[in-house]
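Removed: one protein chain of the complex. Kept in place: all other protein chains.
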Amino acid sequence: MTAHTHGDGHQHPHPRQPDVEDRPLTYHMALTAAVAELLVAKGVVTADELRRTVEDIDSRHPGDGARVVARAWMDTAFKARLLEDVNDAAAELGIDCGGIPIRAVENTRRLHNLVVCTLCSCYPRMLIGLPPDWYKARAYRSRAVREPRAVLREFGVTLPDDVELVVHDSTADMRYLVVPARPDGTDGWSEEALAAIVTRDCMIGTALPRSDAPRSGGG
Amino acid sequence: MAEETHMHRRHHDMGGLDAGPIDRHEHDHAPWEKQTDAIMRLLVAKGVMTVDELRRGIEELGPGAYDAMSYYERWISSITGNLLEKRILDPAEIGRTMDEVRHRHETA
Partner (left out) sequence: MMRFHPGDEVRVRSWQPPGHIRTPWFTRGHTGRVVGMLGTFGNPENLAYGGDGAPRQPLYRVRFAQSELWSDYDGRPGDTLIVDLYEHWLEATR
């Protein structure tokens, strides 16, 4: 599978990726196409449902989670509702998070939260899109529970000694969203400007929002 | 004792094990990967299979699965295995349809 580094964390097409039609068809690509075709032929799913579901997957992105966080920073009553029930609070902003309950964990000056799923890849994908490759891979899943401060340093986050760290192993029926602390230097910012500094990784807990670097780190 | 105990730890249950640095390379999801994700979402929504069945199927791919296969390769393998177990699909029709898919791809 092709891969490349996103220095700025933003999603963009791979520059050397040939057109899909020109790529060799791997065993698993053919298997996927065959399973989809057979499920449609047997009436288990329809082609239209498949197309609409892919569109829904494409429509989910960290920007939705960032809007929720920015609203929580602006509106303490909304933040209280968010910490009570993420799905309901997101619905207030027109975001449908589906049936799997998401819980928010709030960072403060003295507390940092980090989310991992050691058993598979549980992630609030209905609110912030599909998880990054590293979240699903062995190194992060193995190490985040045992040496979380070292893992955070690899992501460029050095927690001061007076900050308590809570790791959430999200392996069951809940998904977790980190609500980062609003950084200094953002007084008077609009909700849109605030949302722009809330990156995907901020909502996993592997980054901190920065008032001096809008749109950096894990888009 | 420790060695005996370790035999029962399954390969996907990796929290706390030693591992190297985190590789932060990311890739854009290919259409077939999103198709696999969409198939799974629909099968869950329709009550055909559960997320736990997906996970169980991935766990049963064996210890090499995480190194030899990509994420969505594990997913489509597990989904297919579950559909075979439920007798919604059978091997011959999958083989035949994969051949047709390949033929269309080559002649496209």
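Details
For reference, chains read A and B in written order, and residue numbers begin at 1 within each chain.
Criterion: a contact is a pair of C-beta atoms (placed from the backbone, for glycine too) under 8 Å apart; a residue touches a chain by one contact, two chains touch by 3 or more.
Keep in mind that this is a model prediction, so the values were computed, not measured.
Contacts of the undisplayed chain with the visible chains, over the whole complex, involve A, B. Among A:Asp48, A:Asp161 or A:Asp187, only A:Asp161 touches the chain left out of the display. Only one residue from A:His61, A:Arg81 or A:Arg146 touches the chain missing from this view: A:Arg146. Looking at subunit B, the residues touching the absent chain are 5, 8-10, 13, 15-16, 50, 52-53, 55-56, 59, 85-86.
Although one chain is not shown, part of subunit A still touches it, namely residues 101, 118-119, 145-149, 161, 163-174.
FYI, only the chains that are shown with their structure count from here on.
In this assembly, the C-alpha centroid of subunit A lies 21 Å from the C-alpha centroid of subunit B.
Those residues of subunit B lying in contact with subunit A across their complex are 12-32, 34-39, 41-43, 46, 48, 55, 58, 66, 69-73, 76-77, 79-80, 83, 88-89, 93-94, 97-98, 100-102, 105, 108. On subunit A, the positions that touch subunit B within their shared complex are 1-6, 9, 11-14, 17, 20-21, 25, 28-39, 42, 44-45, 49-50, 53-54, 56-58, 116, 118-121, 130, 132-134, 136-143, 145-146, 151, 154-155, 169.
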